[in-house]
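FYI, not all chains are in this one, though none of them got moved.
First chain written, first letter: the chains are A, B and C, and each begins at residue 1.
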Amino acid sequence: MSAPGEDYGGLAPDEYARVLEMLGRRPNAVELGIFAAMWSEHCSYKSSKKWLRTLPTDGPRVLQGPGENAGAVDIGGGLAAVFKMESHNHPSFIEPYQGAATGVGGILRDVFTMGARPVAILNALRFGAPDHEATRRLAAGVVAGIGGYGNCVGVPTVGGECSFHPAYNGNILVNAMAVGIAPADRLFRSAAAGVGNAVVYVGSRTGRDGIHGATMASATFDDEAEQQRPTVQVGDPFTGKLLIEACLELMGTDAIVAIQDMGAAGLTSSAFEMASKGGLGVALDLDRVPQREEGMSAYEIMLSESQERMLMVLRPGGEEAAEAVFRKWGLEFAVIGRLTDTGRMVLSQHGRPAADLPIRPLADGSPEYDRPWTRTPPAPHATISPDNRDPVAALRTVLGGPAGASRRWIWEQYDHTVMGDTVGGPGGDAAVVRIHGTARGLALTSDCTPRYCLADPVEGGRQAVAEAWRNLTAVGARPLAVTDNLNFGDPERPEVMGQFVGCIEGMGEACRALDVPVVSGNVSLYNETNGRAVLPTPVVGAVGLLDDLAARTGMALPGPGVALVLVGETRGHLGRSLWLETVEGREEGPPPPVDLAAERRNGDFVRAEIRAGRVAACHDLSDGGLLIAAAEMALAGGVGATLRPPLDDAVAGLFGEDQARYLLAVEDPEDVLERAAAAGVPASRIGGTGGSALTVEGHSSISLDELRDLHEAWMPAWIAGG
Amino acid sequence: MKAVVIVFPGSNCDRDARVALEAATGRPAAMVWHGDPDLPPADLVVLPGGFSYGDYLRPGAMASRSPVMQAVIRAARRGVRVLGICNGFQVLTECGLLPGALLRNAGLRFVCRPVTLRVETADSAFTGGYRPGDALRMPVAHHDGNYFADAGTLERLAGEDRIAFRYLDNPNGSAGDIAGILNGDRNVLGMMPHPERAADALLGGTDGRALFESLAA
Amino acid sequence: MKARVLVMPRSGVLDPQGKAVAQALAGLGFEGVAAARQGKVIELELAETDPAAAEAALAAMCERLLANPVIEDYTIEIA
């Protein structure tokens, strides 16, 4: 939630004035708390919605765009892929294990609330500098927490990303994405219907978890201050797993009219959203809410963020069967109210009215700001003197340091093989998860390059989408749609707002050009400490489809005697490159420009070649450029390779981060090159496989064993404190 | 062969086990809820992987006390084969069908990675499809797989040829690199690695398949 | 000198393990267990011989490592 001001329970003065006008009286404490929660940045998207509306959200495959718990796209065979990404940045900074764990729990709920069985989790992590005093502890806790929840519920964590930068010292980012599969014609939604229908609470009991600290500190509530002190949310993945099974079991019947998980602002926002979407009212008896502790106030019950809870509207007569399902799974079940035709939310506790608020006006009347913003000035060109330093020495630095080192230490703590459908787990481009019981698969990835976004938000926004699209393409998948998690600093600062606006502009363009609508997402603002904002980090999570798992590829080189073909144009763009940052220690220059037409042309070409079975291995070029990609492919395949630098300036040719490029291992290069020429796609043969070393022609070489040790050593050594 | 898979609250490899069993036997496997006091007639009972009861208190502790386990113990005593994988192994040691205990991994972290196992004995219905010395690749995925037993027990296990598998690359600190053990009657096997996740070429290996096939034979 | 540190979930903080233990005990037929909470206990063997100094050192260890003040409370017991 946003950082509320001191007065009016967190509302701005003009927002409070609007409350007075809407009610025609002063709100009581509970009502004020509800307004503050519903109109918080987190729940109302007041700073961002003007811009979110500019993103493309529709397409022939879209079954559900933004606005529900998760987005959904048609994946054929009568099935839908349901997915969304969400942040748990602030809670993870306060308590890394529980913050990350509850982040995973929350995003899983968003997905199974739609009627989908969760099949995969991804995570995008941003930590501060490795040598910052808090980073090690935070990283260890966050990774353990993500694993702790996902492993226990038995949903494989198949991919993600992780990077470090001092801008995250005071604000780490923990974004989790969940993907599920549902029958396409049985998606569940949250709009309440049927006056008189039961409003039902299921899951865990309500405690004083996560009630917003700053709101709690407001003048009205400091009576029993100690007792009311909010507590950190603790995840209970065991109950989470039971809740998944119980909900999916009940969803197999026709008992449910509408369902909504209790996420941020708990019962308040779930009840409000269900009623307002259905144009109805709701009357709740708070005494019936299952409570973990004695003496909880109406305010606490309404604003608790206890985990593993859901709200449902049931069909008349469905209550008994539903209760039996939840009892069988050992979960709470309580009818806590009814839908009404009054259009109001009426709460009672201990037989007395506790709140009475109009639903539609509160929902529709939520503030929307057109925050002032300034466009990020173009980054001056970085002068990089061309020289012929040894590219292999630079490779050692990049691959053996925090930016380029293997993330194995992270993903080995995640069960990525449970559910028996992980065809491609972490360590490749996109992860590939089989659609259970079929020969088809989903390709999944998450990407963002914040250092590009900082230098040029529009290019950075474009690039995040393009890289995600490329990762899907690199395994042979057809990109379907994306979700996003927009992590930025304080939107009340025009520079930050300018970054936000720029990134969205770039993302929207790329989504249109690459035909991937945004079907869900999340915005996390105010990620800053003492006026220092995080790097603009619009993480893109993308989902693609493989119609035939046999026609896919991975990045492992297949063996000796295969040609390496570079697809896409190499200009040697070193501005904002990993090389410039890690080898030269300079964060300078504009990021590489993204040519969306070239992305599309090159990607469509590569995908067609993969599907035709002409590609033995493929890796898209991103962070670190060509030589890093070649090294990763050689390590994955356990076979060496020799590479000819594509430019005279070897460093620029090997480390430039020009976009829209792929490195392919192919049996018949002439054939592929001919086809590329016919399609207008730049491609050239730049080397071949063999031996047990990676060699740069005209320079030096490094054995795979040494390369592997370098690549694998950094992260475990760092965590161990070395 | 009639196989039964027990579902505890928090089991999460129950479906995976069923898929592998059905592929090997060509017959549907029955899923039995932990609260059932009885088992349907079966030749094989599988206790699947997962986090029964969240692994709270001790992994497998609460599951080993569920109603269905009394029936499983009786069946095992009658000679019905019982296979415990991962959390199922933990349940088997907790209920006393197998000796020893599974402690927290020596590295204190959850570990999910492919490991290499050496088949130590082919003398059981589970391992009859392998030869002693065979090296098998299959994944582990656990937080508490560090096998412990007192010296006497370890000696007896080895002396009675009851060590089914040892790790060649011990991922968790297990005593004697033990990855799986048999009971004295050789009809109960507990193992930490997941053979059901290594029974499909698409998922990167089929070394686990022979275990299910030899049970089905 | 031997010492013992007890680290418990703070009151109000959800304790899924304790909840599961209470339920399991009830399931086994143990009646009258109204609530259970689970924490950890760390037994330490200290070179320090002065109780007051030991207590101070233990408090520092709890603050820095043994307990997580956001969700846990600790108690120090010196033998």
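In the analysis below, a contact is a pair of C-beta atoms (placed from the backbone, for glycine too) under 8 Å apart; a residue touches a chain by one contact, two chains touch by 3 or more.
None of these values were measured; they are calculated from a predicted model.
Each chain type appears once in the view; across the whole complex the copy numbers read A x1, B x1, C x2.
Everything below uses one rule, namely that only the chains that are shown with their structure count from here on.
Here the spacing of chain B and chain C, counted between their Cα centres, is 33 Å. Contact of a single residue of chain C with at least two other chains is seen at positions 16, 20.
Touching of two or more other chains is recorded for residues 53-54, 56 of chain B.
Chain C meets chain A in the complex at residues 9-10, 12-16, 19-20, 23, 68, 70-71. Every residue of chain C that touches chain B in the complex is listed here, in rising order: 16-17, 20-21, 24, 27-28, 38.
Looking at the complex, you find that chain B touches chain C at residues 53-54, 56-57, 62, 65-66.
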